[in-house]
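Only one structure is covered here, and it is reproduced in the block below.
Note that this complex is displayed minus one protein chain, with the remaining chains in position.
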Amino acid sequence: MRRISTLPVVAVGLIAFVALVVPWLGLPDPVQIDVPHRLSGPSWDHWLGRDEVGRDILSRLLWGARSSLTVALFSAVIACLVGTTLGVLGGFLGGLVDLATIRLADIVLCFPPLLLALLVVTLLGPGASTLIPVIALVYMPGFVRVAYAGVLGVRHLEYVEAQRALGVGSARIMLRTVLPNISGPVMVQFSLAMASAVVLESGLSFLGLGVVPPAPSWGLMIGAARSTMAQTPLPLLWPCIALTITVLSMNALCDAVRSAVDPHGAVPRRLRWLLPPLPSGLSLAAKGASLAVRDLEVAIDAKDAEVRPVRGVSWEVAPGETLAIVGESGSGKSLSGLAVLGLLPLVARPAAGAALFEGRDLLRLDEPALRHLRGADIAMVFQDPMSSLNPVHRIGTQITEAILVHRSVSRRRAWQEAVELLAKVGIPDAARRARSFPHELSGGMRQRAMIAMAIANRPKLLIADEPTTALDVTIQAQVLELLAGLKAEEGMGVVFITHALPVVAEIADRVMVMYAGEVVEQGPVAEIFARPLHPYTAALLRSAPPEDGSLPQAIPGTVPLPQHLPPGCAFAPRCAHRQAACEATHPALEDVGPDRVTRCLRWRDMSATAQTQQVTA
Amino acid sequence: MWVVRRIGVAFVLVWIVASIVFLAIRMVPGDPAEIMLSQGGVSPDAAIIAELRDQLGLEKSIWVQYRDSMRGMLKGDLGVSLTDQASVARQVFTRLPRTLELIGFAALFSVLFGVPLGVLAALRRGGWLDRVVMALSGLSLAVPVFVVGTLLVLVVAQWLEWLPAGGYTPLARDPARHFAQMVMPALTIASSLAPVLLSMTRASVIDVITRDHVRTARAKGASPPRVVLRHVLRNALMPVVTVLALHLGTLLGGTVLVEYVFNYPGLSGLLVDSVNARDYPMVQGVVLVISVLFVALNLAMDLIYGVLDPRVRRA
Partner (left out) sequence: MTPLIEAVKLSKQFGGGGVFGFGARPVRALNEVTLSIARGEAVGLVGESGSGKSTMGRVMLGLTPASSGSVRLDGVDIASLRGKETRRLRQRMQLVFQDPYSSLDPRRRISAQIADGLLAHGLARPADIADRVAALLAQVGLPPAHAQRYPHEFSGGQRQRIGIARALAVDPEFLVADEPVSALDVSVQAQVLTLLADLRARLGLAMLFISHDLPVVRSLCDRVVVLYLGRVMEEGPAAEVFRHPRHPYTRALLSAAPNIDPGRRRRRILLRGDPPSPANPPSGCVFRTRCAWAVEACATAVPALAEAVRGHRVACLRVEDAALLGDPDINGPV
């Protein structure tokens, strides 16, 4: 939970304090009638004037605060205690208790609150002793629901399951784990209940069915002042203002409690980022490549500082070639791919570099021009097909949208094409499937549908961000075959982002290995796997279980966060070959052969070791 | 089919509500007939009490009373008013359309104001427009509905004299005045509903905009208006529909205050009058009808939700 903002707390606190100390403020008697002086305006004795039977308005205002807040507080507390207990018991014990509490809450909710209050008041007569229980009853279901939902949500959490597996008793789990977890939503509900209770009480008093006169209440004062408002509006306005300010403060408190309990991330700025001008000498024609990325840097504006999860990354893809970008979490591989198409999340932005495509720099292109390319010349496939497809549109519609956005063809023609595409990616019964919704398809089919959508306009380049990570192994094999086939047929360039080296070996021509936001090695797949020239690549190759059934070799330590990069080589702390020089200087990328680069000071030593190993094998 | 199941549940709820209302009246301590007749502080004649008891059917066993009452309700007979011996049902159903009309306009205003502003605020999140809209919305929400109404009467009707202060004219007799009299009450109700819709819409749009399928839509090259309309709104509006339904139900009770302030002879006004007069059959009838409406409204919204979100249909 985060800190709560102070202003609403102060405001409500002040009001509550005033209400508390009213008896000691030496105010005139709030029920003292003085008809001859009725409706007199403000004066020294009576700062706010007098009401329609001569009572002091300020005094009634402050005493009214006391009665309204008291009723509201007691009602909210009772509703909270009873409601939360019922909800927790129902959620935790299940069965009959569950049914009873939830159904009860539903029935109470069938009555609009004011109505329920009116009904009870009719039967039992007005007054605070009736008001408090009935208002408590009205807001109880809210607590029951919140507590119930909270308990249900927590019950299935793995750490609760772990405690059950350990044999920890139910009561203990409930107290230690469940209650602290629902405390947030319950607090939000409490503040809501209090604010609503104040309004409900004033409404009832306004109708003459709440607090019994002559005891003061704001609602009562407003109701009474109505009859004379044509003559003097002031007696009406004072209680209106008091009530409004109180409710406003309480609502603000509700919002503050809600944000403290459930904070959202920083509000990202939405300006279009302005990159520094391209360095001179950078030829806009990337020789032979479809896409050439140069020195890309992505920045994220964190609270205090700027963090660069992608630094100085350069790569190229030629038509018909597959480049794999390999890295673990924190390597920056996904961000590199998203940056090219301008699809970074709002908190991130490209900070430097260029992405050259057909003579233009994608990073400096204006949005309409970039949109023109997205889904047409350059397409993207994402990791999770369930969340990446719109759940309320049919598959066929989503594919035709991709077509219609870029080409002017008839709807019918576009639909036909969509069906053909679905068949092409291996979805059986394509015409019928096109009318399905995403949730009606399996994971593998959804991913194929996404691929169909991506190739609808015959892109020159396909960027696939971990497209098979969420799929079963056998389905993954199918999808990889599909991609290989499409690539061969269409001559598409493919950028395949993944964390799995074996997948890279199967489908890629060239590979780029990333670690902690930088490129550490790059070159043809066969060469790199046979002769890795960076310790990280070598270690990664060894961390897959070998064929002979022995255990894989671990890399000690963890990937550093971009905020806490070590001086020198980012991999040094975990590297078995590190030397003093590695930790002192940050190595630059070196050309170690035709189309091969590595970022290691000791690559020659690695090369030598590899050769000796090959000789003895 | 899930539709049938939902409707079934609604019927059960209504029956439970009716039973509770029935029981509530009979749970009051003392003899109901005597209490009803002694409101004026005068001890009633035993013969009159007996007549009332007979009329209310209090001589029969509780089960018979219950059965008669339920059967009556199914037939549409809600008993007879104590104040003027007129049929409760007739009064209720004369006034019901007026209240519904009022709520309809209020909902319309709320949606027209709340939803587009909410969408705009979400798209310009963090900017000055967002902050202004949210501040105004917060203020509108904080001012209780009867305060808004009273102040509107003061300012618009009494000071500026733009609109009549209240009352009701049937549509057939004078359409212009009919609508003129409805503007302020509807706006008053909207003042508490529009902010809720606005902030719900805003929160929902902000949530949906960060979802993966919106990113996919952008990756397809769709233009921002298209992304917002086809991909964001349809998904974002579903929770808003739910909230609208929830609050319309609450409004059914909330019109009490507004009708009182504007002297609008709707259902809620009838309720307050009969509460003050301790006219139990009338109170029972009105509460029952309103509760039934409430349940029906929730049901309608559930069904609409099913249309909007195909995933629900399967469940």
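Per-chain numbering from 1; labels A and B assigned in written order.
Following the convention adopted for this analysis, a contact is a pair of C-beta atoms (placed from the backbone, for glycine too) under 8 Å apart; a residue touches a chain by one contact, two chains touch by 3 or more.
All of these numbers come straight from a predicted model, not from anything done at the bench.
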Check: Of the residues A:L96, A:A305, A:L551 or A:A576, which one touches the chain left out of the display?
Finding: A:L551
Next item on the list: Could you tell which one of A:M445, A:V513, A:C582 or A:M606 touches the chain left off the display?
Entry: A:M445
Notebook entry, point to check: Which of A:S196, A:S217 or A:Q476 touches the chain that is not shown?
Noted result: A:Q476
Next item on the list: Could I get the residues of chain A that touch the absent chain, sorted low to high?
Entry: 157-159, 161-169, 172, 176-177, 180-181, 328-329, 428, 442-445, 472-478, 480-481, 499-503, 505-506, 526, 529, 539-541, 543-556, 558-559
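Just so we're on the same page, only the chains that are shown with their structure count from here on.
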Checklist line | For the chain B and chain A complex, residues of the former touching the latter | finding: 13, 16-17, 20-21, 24-25, 27-28, 125-126, 138-139, 141-147, 150-151, 153-154, 158, 210-213, 215-223, 226, 230-231, 234-235, 249-254, 256-257, 260-261, 271-272, 275-276, 278, 280, 283, 287, 290-291, 294-295, 308-311, 314
Margin query: Give the list of chain A residues in touch with chain B in this complex.
Written below: 106-107, 110-116, 118-119, 121-124, 199, 202-203, 206-209, 219, 222, 226, 229-230, 233, 236, 240, 243-244, 247-248, 251-252, 255, 267-270, 341, 343, 345-346, 368, 371-376, 379-380, 382, 384, 387-393, 401-402, 405-406, 437, 439, 450, 453
